[in-house]
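Here the complex is missing a single protein chain, while all its other protein chains stay put.
Chains here go by letter, A, B and C, matching the order in which they are written, and residues are numbered from 1 within each.
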Amino acid sequence: MDRGYMVRGVTRSSFSKFLMWILPWTALLALGLYAAWLCFSRGLNQTHMDNRFAFGLWIFLDLTVIALGAGAFFTGFLVYILKKEELKAVINSAVVLGFVCYSGAVAVLMVDVGQPLRAWFTFWHPNVHSMLTEVTFCISCYLAVLFIEYLPIILKNRKLRQVPSFLVFEFELHKLMVVLAGVGTILSFFHQGSLGGLYGVLRGRPFAFREGLAIWPSTFFLFILSALAAGPCFILLTTWLVSKISRKRLVRPEVFSELGQISGILLIVYTLLKTVDTLVWINGTSPARGFPAYQYYQWKPFGTWILFAEIVLFGLLPAVILLSRRLRAHRGWLLTAAVLVCGGVALNRFVLTIQTLALPTLPFDRFLSYLPSWQETAAFLAIVAYGVLVYSFSFRYLNLFPQERELARP
Amino acid sequence: MTTPTQKKSRYGMVIDLDRCNGCGACMMACAVENNVPPAHREATDRTGITWLRVYRFNNGLKFPNNRSVFVPVPCQQCGRETPCVSVCPQQAVDVDPATGVVGQMPERCLGCRYCMAACPYHARYFNWWDAVWPPGMEKTLNPDVSTRMRGVVEKCNFCHGRLHAARERAAAAGRDTLQPGEYVPACVEACPARAIVFGDLNDETSEVARLARRPEAFRMLEQLGTEPKIYYLTRQSWVRKVSEDEVQMARKDQTHG
Amino acid sequence: MREKISRRDLLRLAGGSALGLWFTPIPWKLLDDVSIWTQNGRWVTSPPRGEIQFRYSNCTLCPAGCGVRARCVGGQPISLAGIAPQSGSRGALCAVGLGGHHLRYHPQRVTQPLRRASGISASFQPCTPEDIVLTVSEALATTRASGSGDLAAILDERPGRVTSLMYRNFLSGFPNGVYLNPVSDSGATLHAMESAAEKPYGALGIDLENTRTILSFGTPLLDGWGNPARLWKMSEGLQDSSESHLKIIQAETHQSRTALLADEWLPLRPGTEAALALGLAGILIKEKLIDMAALSRQAIDLEQGAQGSFRELTEKFSPRTTAAITGVSEDKIVSLARELVQRGPSIVLGGGDPGAGPLGPEEETAIAALNFVLGNVGRRGGFLPRRELPKWLKEPSKNLKPASSLRDIPDHSIRVLFVDALPSGNAIPWTLLEKKLVRDNPVVVSFSPYLLGISRNAQFIVPSPVYLESWEEVLTPLDSPTTSYSLSLPLLVPPGGVQEPFDFIRRVAVAAGVHLAPEFQDVSPKDLFKRRVEQFHRDRRGTIFSYRNESETRVKDVASADSMWAMFCDGASWRDDPPSSTSPIASRFSLLGKAANAAERLEAVGHGRLEIQRDPATEFPLVLMPEGWRGAVGQNGLSPVMTKIYQESGLRHLGGEARVNVETGRRWGLTDGGPALIQTRCGSKVARVHFDDAVMPEVIQVIVGPNLKEFHESQEVDGRNILCLCNLDDDGVWRVTRAKMSGV
Partner (left out) sequence: MFPGIYGFHWSPGFLIFLGVFYSVLMVIGVTVGLAVWRAVKAFRSDLQETIRWKSDFQELSPQDRTCRHVWTGEFKQRVCENQFECWDCAEHARLTAKALPSDIRVEENFQATEDVFGLEVPLDRFYHRGHTWVKPENDGTVHVGLDDLGARMMPDPEVLDLPPVGAKLKVNGIGWFMKKSGVAIRVLAPISGEVVAAGGPEQGWFLKVKPEAGFNLRSLLHGNELRPWFLRELDRLQSALAVEGVGVSLADGGVPVRDLGATHPKADWQLVCDALFLRP
């Protein structure tokens, strides 16, 4: 019944099947919205965060999701600035993913702050020394950029394009996309970095504190690199997943390989720098502030295994897989590596957000634990559901994978 | 408003741990002075608001050698690279150059809690609930201090209302500087043991400056380099180690006990 | 050349201004302010405004009676601070007192008379004062008529006040009337010494300022015992090596806050205070460290008295035996005995813990004897007699019922019991009172501002004024060497429905047909206080210290009784002149006390209080010991802001929590922070248990304190607290109880 709205030349499941697919996600979204409403109306006591665990699941989610969403700007950069035409196959999908990740992150941030109505104060009384100001600025600007990038994809929908003004606007906007890709790249570099800086500047938390270049702690650069490595892998994973779920061939295999290779190169650089950074931190930064690094790893369950996992298991291993042409060509290896990369980025964000806060600083402190409340979990899942829904609708009605039509030809 | 204090002050405290019996008078006086509401029914030691919090800390030894010390921890008023000031995205935290007091503007705060993550002393508190007083008790609020709403961060500001009042009194008396003892925070006044000494650390002759120079004086997490203005005094050597990093044993014992 | 201003120009001006406005701070500041204002609007309470002034009063929340300066806005107290009891020293308030002005708004406040819904149920329903008067006067008539021995009693925890005198006058109208002394008396050591004298000394005071060493048997010296500031001043230089400072040696089982800060803590095995006191006295006598001639001269029963020989008794508690009983090493005991002499003047104090309850009469006798042996009575730095307050009642004392102790009352004999509103700050187990009540329909009337503590077990609750709502007297605190007197003033208007206990008893008297002395008729307590103050002026002794001016005036120099009264009404305290000389008191004393079988009782208790109990250690291997903080033992309301201390930080533990040594806890299969079942012969209760290495092994330290619920709106506060598990010894002591514990 809705075929007239779909991209010509591709097939999608029946509307009823689609309905069955989105229904559970919509229910999850509704539950999350209810949880968010509880937080708005009753306050953040609905969460299990507290004065000591001032950040919880949501900030972890924000950091992870934004790292994964880095694929949008990075692909845009590769396509529009470096003219890597073969990645055009995934650029639309990347933009939608980016939009989903960033808007989801901003939405959850609005629930996370105690006084969302005052969020605009950051633009009015900005503290230029705060990493969070930089993050807020860049993320809000970049979300606008992503929206503007998403707009042409929507306007090109088969029905919408019949409106002449939409069509003309889309056409003119598309011509300027290179500017937006450039702006998006600058913004993303900064806020991905600043998100890392967010923790790296915490001089009161020697577990997170890092020395760095000029005003930026080393985590600033590590975050950029890890996000750059994770972005393509996330696109690779989602593309593969969508392809599995929809049972369609969406892109040519070379695209997968290309994404994997780009990710691999960045990942190996990241892993090396991360190793150097960790060594400097263990031998210099941390002990200089009165905290021998070994003591961080005495608290169960955060033993040294977490360092090993971060650097070797989720860093070196996938980098090697992705850099090897033979392994990369194998779909199973490629996907394993992509999962490891995305998991590694999540683990890195987890360590910085959760472990930092769990570790004691005062001598009479205890090691703290934290388990999110159902409201936090529901809001978290709602963001996932929101992403799935936006992506599902986009996939159904918009032209996310230009190669699909050709690949669908008998 | 122009500051009537011409000379730059650096207000600080010296807390004698050997005199503190953890009676809680300082915490009470602080909450009463600063209109901190009573705990919400579900509040815990991790969600409550105690601008000044007295911790109990023990040496981890077995009976009868186990000993405890009570450590009152207000905002440590860090004087250098104040961790909470630089992180606030909207300038809701500032250091008053005239007094060195780290101020918090709850009406500017959006409740992002970044400052709480930044503070190594956990001296910042978030309003997880609306501030509610039992019926009628709102009549007992201090008119010099405004109440805070849900969703913002607050903390010790060395009883800013009292500083204000003291300055007004001084100005009324035609003076532009405060005399020692004219301005003391509520906890200092309330402490029955006189364990807390308050004053201007810049004034070499003040008692607080004299005590801060004593060899028994130390500051918590001094190596972080944040130059807190709260000094602690103790003659008990195991307590002294609180300021150093080798008390892991005690930590572990407390946690895994 | 003049140009005409056209409409277009005006429009242009308006447009330009509108545009330019955005480049000025005005809209932005407005935006800021509006956004803050809209968010502050409805939810946030704003403090009241008004003229700021200071008003003065005295605290009645515990017998320490600290002076209070209240900062008021429009007459409403908004914060309280301490006042020095005399010029030159400094005052302070404890945490409980600092929240005193909040008590009027306590969530458990009672503002109308309540009647228990049915026999056992814990719910109450409103009734009228007439209902209570009627029921009570009927019950009183029964006690008077039956001749069965049923008693009518008033429990007054603050004796000596005008109201107390009225109670005693009222009770003298009943042949079976009983005026009860405080159940748990912080001044028990003093009273033991007073009662051991052959000729009465009168009241004794402690000359703490001149004492150099205190051996304290669990007295919470540094945590709520007396005026906090005064004690802290004396303990300056604690743990100091200097010779001059006041040395505190704390002998008690718990690592109390006093024990933590004391120079020395001697962890005693539970219930072995008497042994240590006797052991120390024995060493002093045996080694002749003291003036033996003086002791022999003054002591009636050092060698042989009516009760036996104190020397013989102490010989049974050799250092070795004492060490075995108390767990303190032999060497320590011997050196302590020597130190008490060498580092004199040294005094020994008992009195007990506010939660754990009083030491027994035997322990207090042993402590009194130790003080006698040290020659402390009438000595500088020891115990000095202090004069009584000026007499103002013309009536002879026959119209006043003498005080008696609850432990002397036969079980199941009280038919009507009134419990006065003013708290002693110490805990009373409800089981202790329950044991004394007749089994069929006793009438317990609690004068109480709150539905808390004992009042939850009463049949009737007469809503009483809370601190700062009524006129009240503050008498000489325990730690004061001289007699003093001040008034607590009503800074707040009580809510409607509140009844003064004074007025209520007078109504009962009328209904029961008791004729009160003329002094108590048609007067308010305030009138009687004024008469007392007029008597001060007539006696022309002592000084009066004005809080507002912080100045001391000799009573002689006060112009008139009216101006003296005016001083009292604005916050002042009267203090007697210090005794002119410190000559030793001539009276002889009994070391074994005057009670029957004193020596045997003392010897029995000396082997440990647990030994006189029937419970086998095999069945109950642990020892349950309560602990509390004066003024916060669950009997009375605490400021809701005290949740900062109890709920939002772990600074004080909540009532009902149990603490055990880590090893003990593990051995009995408990989990830290988890629930545990505590069982004693008297019952069982589930408590949250915390592991704490400061607790003596095999001891369950249970907290007597406020319940978390009582700070919040809920009315479901249990009237039977953890003290109901405690064993009540024959001498009315509940300090130690054999118990067992298991995980839940």
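Following the convention adopted for this analysis, a contact is a pair of C-beta atoms (placed from the backbone, for glycine too) under 8 Å apart; a residue touches a chain by one contact, two chains touch by 3 or more.
Because the structure is a prediction, the values reported are computed rather than measured.
Chemist: Going by the contact rule already stated, which one of A:48, A:125, A:274 or A:349 would touch the omitted chain in the full complex?
Modeler: Residue touching the absent chain, from the options given: A:125.
Chemist: Taking the full complex into account, find the residue in A:156, A:328 or A:396 that is in contact with the omitted chain.
Modeler: Of these options, the touching residue for the absent chain is A:156.
Chemist: Which candidate, A:186, A:242, A:265 or A:316, sits in contact with the chain we can't see?
Modeler: Only one of A:186, A:242, A:265 or A:316 touches the chain omitted from view, namely A:186.
Chemist: Which listed residue (A:19, A:176 or A:312) would be found touching the missing chain in the intact complex?
Modeler: With A:19, A:176 or A:312 as choices, the missing chain is touched by A:176.
Chemist: Identify the residues of subunit A touching the omitted chain, counting contacts across the whole complex.
Modeler: Missing-chain contacts on subunit A: residues 3-4, 8-9, 11, 124-126, 128-129, 133-134, 137, 141, 144-145, 148, 156, 158, 161, 164-165, 167-173, 175-176, 179-180, 183, 186-187, 399, 405-406, 408-410.
Operating definition for what follows: only the chains that are shown with their structure count from here on.
Chemist: Mind having a look at which chain is the central one, using mean CA positions?
Modeler: So the chain sitting closest to the middle is B.
Chemist: Averaging only over C-alpha atoms, locate the centres of subunit B and subunit C and give their separation in whole Å.
Modeler: Whole-Å distance between the two chain centres: 31.
Chemist: Suppose each chain is reduced to the average of its Cα coordinates; what separation in Å results between subunit A and subunit C?
Modeler: The separation of the two C-alpha centroids amounts to 62 Å.
Chemist: Between subunit A and subunit B, what's the gap in Å when you average each chain's C-alpha atoms?
Modeler: Taking the mean C-alpha position of each chain, the two centres sit 39 Å apart.
Chemist: Please list all residues of subunit A that touch 2 or more other chains.
Modeler: 115, 118, 121, 124
Chemist: Going through subunit C residue by residue, note those that touch at least 2 other chains and give them in order.
Modeler: Residues 39.
Chemist: List the residues on subunit C that touch subunit B in their complex, please.
Modeler: Interface residues on subunit C, with respect to subunit B: 36, 39-40, 43-50, 52, 73, 76-82, 90, 92-95, 98-99, 101-102, 104-107, 222-224, 228-229, 231-232, 238-239, 255, 257-258, 260-261, 265, 267, 639-645, 647-652, 661-663, 672, 691-697, 711-713.
Chemist: Under the stated contact criterion, what part of subunit A meets subunit C in this complex?
Modeler: Within the complex, subunit A touches subunit C at residues 115, 117-118, 121, 124.
Chemist: Per the contact definition, I'd like the list of subunit B residues that touch subunit C in the complex.
Modeler: 18-19, 21-25, 27-29, 31-33, 35-36, 38-39, 41, 43-45, 47-50, 53-56, 58, 60-64, 66-68, 70, 107-108, 130-143, 145-150, 186, 189-194, 235-236, 257
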